[in-house]
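Quick one: the structure is below, questions incoming.
In this view, the complex is presented without one of its protein chains, the others remaining in place.
Take a look at chain A:
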Amino acid sequence: MGDPEFPPQEPLGSQEDQDTLDVQAMRSNLMGWPQAAENQEMYQPEEAQLGTPQYLSPNVSFPAGYQPQPFQEEGDAQLPLSTNLMMQQLQQGQGTFFQHLDSTYQDPRQGFPSSSALYSGEEARFEGAQQGPYMQEDPAYPFLSGDMGYVPFNMDLPEPEPRELAVQNAKAYLLQTSINSHLSLYEHLVNVLTKILNQRPENPLSMLEWLNRTAQAEWFHPKLDTLRDDPEMQPTYEMAERQRALFVRGGQGEGEQEMEEEVAGVGLSSDESFRIFMALKQLVEQQPIHTCRFWGKILGLSRSYLVAEVEFREGEEEGEEEEVEEVVEGGEPLEPRDEEEGEEDEEKAADAIPKPTWKPPPVIPREESRSGTNKYLYFVCNEPGRAWTRLPHVTPLQIVQARKIKKFFTGYLDAPVVSFPPFPGNEANYLRAQIARISAATHISPLGFYQFGEEEGDEEEEGGAGRESFEENPDFEGIPVLELVDSMANWVHHVQHILPQGRCSWVNPMQKMEEEEELGEEEEKADEGIEEVEQEIGPPLLTPLSEDAEILHMSPWTARLSCSLCPQYSVAVVRSNLWPGAYTYATGKKFENIYIGWGHKYSPDNFNPPLPAPIQQEYPSGPDVMEMSDPTVEEEQALKAAQEQALAAAEEEEEDEEEEEEEDLED
C-alpha cells in the first residue's frame, strides 16, 4: 500500500481509491474521529479528486479576507462545491447533503477534468488570501476564521445525528486552547506534521518527541534575528572573553601542582586549576611580586574568593596601607583632648558632673609588613579573569574579634560585617583575619624541610619569644609517604602561632597606655588602670603536630594515603579537623598547603555569641546620689504623732514646772 503514513504525491487516477482510504485512515487516526463513518466515505472522494495532495495543511494564520462562497451560489448541480462548504453542511448536519453527495458521487468520476479545472480556478482566487493552496482541505477552516455569520442556517434541518455530535465534540476538544498559550493541540499537530513533511527526515517515528518539542518552541520563540545576541547569555560571553584574555599570553604551564592535587583528590578540577594558574601569572605581571602561591578558595554566599599569597620584592613598600593607618591613628589623640576641654568647662560649672571612669582599652599596634601575621600579602579575586584586589594588613584587634564571631562571607569585599561584638572593619578585614588564623593553624610542612637560620643568639633578647625566621633546608632528603601518614611528629608548623593578643610577637599594652596618658590629664585614675600584664607566649616555630591540642579526645589532624591500593604512587594527605577544608599533601620532597572551605573553625559545641556587657556604673555612689525611698504616709503620720507627743510632753513638763513655781510662790 505504499507508505502507510503519508500517501504519495502522485496525481490521481487509479490510485484514487487507495489514496482515499489512506486519507481516511490518517484522518481518523489523527483526528480521532469514528472510523468508517458514512460521511467520511462520502466527502473524501470529493476531496481526493480535487487534485490536491491529501494531507493536512498548516493553519498558521487565517486570511482575514476569506470569503467562502455562499452556499446558494453553487447550486445543486455544481460539482466543485468547495469542500469547506461541504464540511459546513456536514457539520451542521444537513441531511439533504448526504443525498446530494449520493447523487453526485458518480458525477465526479465522470466530470473529473472539469472539476479539477474549476477547482484550480478557485485555487487561484483564494491563493492570494491565504497561505497555501491547501487551506480548503482543512475541514475546520471555516470555523477557525471566526466570522461565521454569513453562513445561513436553515432552520428546517433535522437534528444532528449523535455520531456527528461526537465528532463535533471531539473536534472542539482538540481545538481547545489552554489559558497559558493560544496554541491548541490541533494546531500543534498540524504544525508538527507540516514540519515533518517539509523536512522529510529519516525515521521520523524515533524523532517524534524531539520534533514535538521543537515545533512548540519555534511557535513561541521564532528565530527572528540572526544578528542580535541572546541577552540571557550576555554575562556568560563576557566571562568567556575575560578568560580568553588569560590564555592569550603564552607561557609554559607548571602543571605539577594541579596534577598532585588531582591525585590527592583534593582541590578544584583540573581546568579550573589551570585557569587559576593563568590568573596568577597575570597577577605576577601586574604587581612587583617575588613569590606567589595559590592559597586557596573561600566559599561565600553569592560569590567565592580565590586567594593568592604573595610576597613583594625587596624594597617594594605598599604606600596605600600607611595612608589608611595614619588617618585612623590621627583620630585617636584628638579625642582625649576634646574630653579634657569639656571637662574643664564643666568643672567650672556649679554642679560638677561626675567624670566617667571608663577608659578605652589600649590599642595594640599591628605588626609590621613582612613579619608575624602580616608576613605575606594577600590578593583576592572572585573568578579567574577578574581583577585581583589587595587585602589590607590585619590588626590584632581584628583577629581578636574574629575569634568571637562566626559569619558567612557574602562575596563582596565591602559588605559590612554585622555582628556582636562589633567587628572593626568590613568583609575585607574579616576575610584577612580569617586567612591569618587559618594560615597560622594549618600551614604545615614535613619535618626537616625548613630549618632555622644560622644566626642564633637572638632568643634571649626577645624574651624567649622564639625565632621568627626560617629557611629551606637544602639537605632535605624527603620523608617516605608511609611515614608521613603514620605519625604526626613528622610534620611541623612553619607559621607562627597567633597569641591571644592577636599578634605573633608580644607587645606590652601598658607602654602604649602611658603614651596616651601623657596626652590626657587624668593622674588619679592612672593607678587603677595599671595591672600586671603577663607576657603571652605561644609554641615556638617549627613545633611538630603531635604537640597540638586535641579537640574532645580527637586528634586535630587526619592523615591518609591518597591511594591505599598502590602505596608507592600515592600521596600523603593530611586533613585538619580543626579547620575543615585545610589540606596538605606531600610526596617525597614536595608538599603543598591549600584551603578550600567556608572559612570557619570547627567547634564541637554550639556557637554562643557573647552576652552584652553589664550596664556600666555611671558615677560612684555617694550620699547625694544615693536613692532613697520617700517615707510612706504611715511613717509620716507616725512621725507627726511622735512629734506632737514630744511637744505635748514638753508642754506638760513646762506646766508642771510652772505649777511648782506657783506653789513655791504661794508658800
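Simple rule for what comes next: contacts are C-beta pairs under 8 Å (C-beta built on N, C-alpha and C of every residue); 3 or more make two chains touch, one makes a residue touch a chain; residues count from 1.
Keep in mind that, in the parts below, contacts and distances are computed from a predicted model.
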Which of the following names does UniProt give to the chain that is not shown: "COMM domain-containing protein", "Transcription factor bhlh49", "Radial spoke head protein 9 homolog" or "SMCR8 protein"? "Radial spoke head protein 9 homolog"
Determine which one of A:P162, A:P474 or A:P604 touches the chain that has been left out. A:P604
Hidden partner chain, touching residue among A:L183, A:M239 or A:A415: A:M239
Of A:E209, A:D351 or A:D630, the residue that touches the missing chain is A:E209
For the full complex, which residue in A:Q176, A:N203 or A:S564 touches the chain that was left out? A:S564
Which of A:A166, A:L183, A:L299 or A:A415 touches the chain that is not shown? A:L299
Please output the residues of chain A touching the missing chain, sorted low to high. 209-210, 213, 232-233, 235-236, 238-240, 242-243, 262-269, 272, 297, 299-304, 383, 385, 406-408, 411, 552, 554-555, 558, 562-566, 575, 577, 580-581, 596-598, 600, 602, 604, 606-607, 609
